[in-house]
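Every protein chain but one is kept in place in this view of the complex.
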Amino acid sequence: MIDFGFGLARSSAVELDKVDLSLYKELERLEPGIRKCIACGSCSATCTAGPWSGMSVRKLILNLQRGKDVSGMLSACMLCGKCSIVCPRGINTRQLILSLCRIYDNK
Amino acid sequence: MDNKKILIIGGGPAGLEAARQLLRLGWEPVIVEKTEQIGGHLSRWYKLFPDMMPASELLEQLTAGLEGAKVYLKTRVAYMNRLKDGYSIMLSNGTGIQCRAVLIASGFSLFDASKKEEYGYGVYDRVITNADLEAWFAGASDSRIPEHPRRIAFVHCVGSRDLKAGNSQCSKVCCMTAIKQAIEMKERFPDSGIWCFYMDLRLFGKKYEDFYINAQKDYGVHFVRGRVSEVSEAIDGSLVVKAEDTLAGTPVKLNADLLVLMAGMLCNADTATLARMVRSEVDSDGFLRSRDNIYRINESRRPGVFYAGACTGTKTIPETMAEARAAALDIHNYLCGND
Amino acid sequence: MRERFVTGFDPFVLPFLAGMIFVLCYCAFGIVRILAQLPREDRRRFLLSLITPATALKNIRDIFADCLLHVKLWRRNPLLGFMHSSIAFGWFMLIVLGHIEVMVYCPDRIRLFYYPIFFNYFVAAGESTIGGAVLFFLMDFFLLLILVGIGLAIVKRIRSRIFGLRRTTRPSLTDRIGLYSLWAIFPLRLLAESFTAHISGGSFLTIPANWIFRQFLGNDLNMLPTWWAYSIALGVFLFVLPFSRYMHIPAEMMLIPMRNAGLRIRHPRKGFARLEVLSCPECGVCIDACPMSVKKANIKDCTVYLNRQLRRGNERRIEEISDKCLLCGKCEAVCQVGVEGPLLRMEQRASRRYGLSPDFSGIDLSKLQAPAASSQKVLYFSGCMTRLTPAISKSVCSVLSKAGVDYRWIDQDEGLCCGRPLQTAGRYEQARQLMRKNEELILSYGADTLILSCPICYKVFKDEYKLPGVRVVNYMEYFAELIAAGRLQIEKSDICYVYHDPCELGRGCGVYEGPRKLLGKAAGIAEAPANRAESICCGGSLGSLSLDFAQREEITLKSLQNLYDSRADAIATACPLCLNTFARYSDRPVRDMAEILDAAAR
Partner (left out) sequence: MIYQGKQKIWSEYQKGIPSDGWFYVRSCIRQNFFPASEKFFLGICRDTLGHDIYETKHHTTCGGIAYHSDAIPQETAMTIVARQFALMKEAGYKNLVTSCITSFGNYTEILETWREFPELETRIREKLWEATRREFDKPEYVAHASDLVYKFRNEIAERAAHRLVDVHTGRPLRIVEHIGCHYSKMFPHKGIGGAEYPCVLSGMVESWGGEVIDYPERRHCCGFGFRQYMVKANRGYSLSNTHKKFESMEPFRPDAIITNCPGCPYFLDRWQYVIAEQTGKTYGSNGFGIPVFTYEELAGLILGIDPWDLGLQIHQVAVEPLLDKMGVPYNPGTKYLGLNEKDIMRPGLPSALKCF
């Protein structure tokens, strides 16, 4: 193979019909409330860990829906539960995080 | 029963306009208003979008044609009985009324912003609601509004679309009200920065989008898509507003000198009591249930009981006006037997 | 007295004998197993405690009071107490008296342990003595006592409301077999002894019964079958005992000494935890206590059912029940045998495997910490939740300023969570990591007092934090000191408040009277029907993992109803979560103690 000094870059576009949603589907089964998210950002703004870690439940849910890895984000969550309290749609975000931490075990 | 009386519960825009129309059609409307003045929320509002018409002007027009209508202020409906052909009503002032048709125009209540504790209404010095701001525009003094606010933040959806606040419905008018008030504030404080924190901007009506564009283009209002999660007070009394800019994907903080909460619309607590009296139903959203929500919004499921305005759901004033007229016509047809 | 049979044996004793041997073997094996499951140091501690006279004496006293006399139950519900103690104590006395009879009249038969049970079959009355008459009288007396107890038990099974129990446990199949055989034992004994009373003698119960039976039966043919039936009932009861709730009888006798030895749960299923589970008598007191049971669907999630599922090893249900609980601790507070329902659940949560675990080791404290000022000796830590109820922190700061306290609010801008939520979720290791970070942060200020306004934080700071030289204090305690020192004047208002005991502060930390005293200074005070240790969780608890927002509403309404029943004008609490939860549904004002005190402070 010739080294041209440059190569094909992977597309950053997410192909919605092709992404691997197994993680999201599994979480959705455990926490159907996840579907109700309107991405208002309350959870992320109130997050105790957010300002120094980038933890954001909103991003977590969106990234899962786009088949992206979210494990890095979870490592800062202190389960303080503020996100569950502020959620205007009543999503049990705290349990969602715990469930996700567990599902990662099976992956 | 052959009297021409029609009981109108609520002396807000819906009740006044319906009374005006019924008078013209030859009926004798009786308005029962629980507060000491007619006009409802309108009487405490300053200017109306999208034409920036003074609320007082509309109120004048509404009351102008009311000669001949009986108005009871500071009065409530004590009880109401169904007769064979109408209703027998006892008012709290002891007056008894018999009529064949009742129009419920009991309107809405503003959400009590202190219930959203994290925003600190009633706790922090510089937090007000949309209603407070209107009152201030109209000339009332308000010590919470600083003389030279550097930054003003508007929080949309306070008590709307919020299960935790007990109201999962959109209040429909707050987005537009926020933009209107943002513009009015910018006109008063040209040097201040204005920030609107929203979940979704819902600007659906005639000229609303123009307002939005003007707010951006001519007034430089900043729009941040993110719901404010909490507010804390800094040492100088200014407010630290926390939200996530969901479009940029980053937590944001704003140091504001004034926070305006866009309190949403809830059904009046009394309305449920009224509904029980006429054995009418309350819908899942807390407002009264119409026959249907497309064709017969003005009609209840009980003969002779009609609705107008925000008692059946959040409404703008133009919608309320149209409904009040429609209800007047419905009542007229009902009483004349034109079915 | 003389023996009727030289052999001292009849085949009818066999069912009892087999049952008894089975139970004894089972229990012996169980004891060995549980001892083996204990960590080495715990085992040593326990065995040592058995030979320490003070604890040994305490063990005997506790077993007597709890297992036989049911003193705690008497205090809670006298009718239930009477029912239980009449059966337990009565039965115990029958056994003791039986042994005395055997020792007195045929001491050589004492080795046969069926002899004291079936004494009346094997002996015939000779010359009557005062001693024999007294013994026989006592035997009949305790039998009567038991029969009354059984009668009550049957009534309770049919109409539990008479006993003040709204809801009671649904017995399992083995529970039913055990229950019915238990109910059968004593009437059968009465019959058997009555049929034999003209031979063996008897007292005020058996002799008249014997006379009545003889009037229309006229022979002794039904004597042996009733003794058989009595023995079979005993045998059946003993055989199902290990598989039914009646296992609590031997288990509790083991649990009491172990608890007295200071043992704690160290494994979610084994050792001490296992013993607690086995000690649950499934009385169902926790069902009515549980705030979740306001919803019928949640009844099966009360501690009694957790224990049952733990016995059965139904993993799916164990997980469900463990995750649902609010950890309010009320079941533990009312439990007669002291089953630690919340702790058992936390241990189940902790035993789970997670693919991902948070890691806080990388937190850079310098980002959180403002430049240290050595002058301030008092720190205030408001905690995460209080950010959503700024009225609390604002009031605390205001009161502190009024009293002229030079304090520092260490998490005004950013802060770390206290770790309690992680702990309740069973993530002990992560919680510890976070606590160590917080300790490091707090110690770096060099202060001597740390004020907390959130009872969730307070609980964990008090129990788990190691902060040498720093006094951890709840703000109310601190305010009380300020008032006592004259640094703060309180003016009484005429509003009447009902004080809601937050779970973590009340049952969690045992703080009940302090807040009431303070509140009494600032306002009128009323009590809700369920107060102090009986207070009902607001429903907002972070203890529950799986209860979602909608499911919590009814719990909150129930808790509020209890507070409304006090007829107070307003509700006082001392927890941001209670405040947040109540404010959502309450029809009257809800205030944190800090707000009330700030309004009253001069």
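Going by the order they are written in, the chains are A, B and C; count residues from 1 in each one.
The criterion applied here is as follows: contacts are C-beta pairs under 8 Å (C-beta built on N, C-alpha and C of every residue); 3 or more make two chains touch, one makes a residue touch a chain.
Note that the structure is a prediction, hence the values are computed from the model and not measured.
**Q** Taking the whole complex into account, name the chains on display that the unshown chain touches.
**A** Per the touch rule above, the missing chain touches A.
**Q** Residue by residue, what part of chain A touches the chain that was omitted?
**A** On the chain A side, contact with the omitted chain comes from 1-2, 4-11.
Note that in this section only the chains that are shown with their structure count from here on.
**Q** Among line, ring, star, complete and other, which one matches the pattern of chain touches?
**A** complete
**Q** Grab the C-alpha centre of each chain and report whichever is closest to the global C-alpha centre.
**A** The chain sitting closest to the overall C-alpha centre is C.
**Q** If you average the CA atoms of chain B and of chain C, how many Å lie between those two points?
**A** That gives a centre separation of 53 Å.
**Q** Whole-Å distance, chain A centre to chain C centre, using C-alpha means?
**A** Here the centre of chain C sits 40 Å away from the centre of chain A.
**Q** Return the residues of chain C touching two or more other chains; collapse runs of consecutive numbers into ranges.
**A** Residues 387-388, 549, 580 of chain C each touch two or more of the other chains.
**Q** Two or more other chains in contact with one residue: find those residues in chain A.
**A** Expected reply: 46, 51, 85-87, 90.
**Q** Which residues of chain A touch chain B in their complex?
**A** Listed in rising order, the residues are 38-47, 50-51, 56, 58-59, 85-90.
**Q** Please give the residue numbers of chain B that touch chain C in the complex, ascending.
**A** 115, 117-118, 120, 123-124, 163-166, 230-233
**Q** Okay, in this complex, where on chain C does chain B touch?
**A** Touch residues, chain C against chain B: 387-391, 394, 412, 549, 579-580, 583-585.
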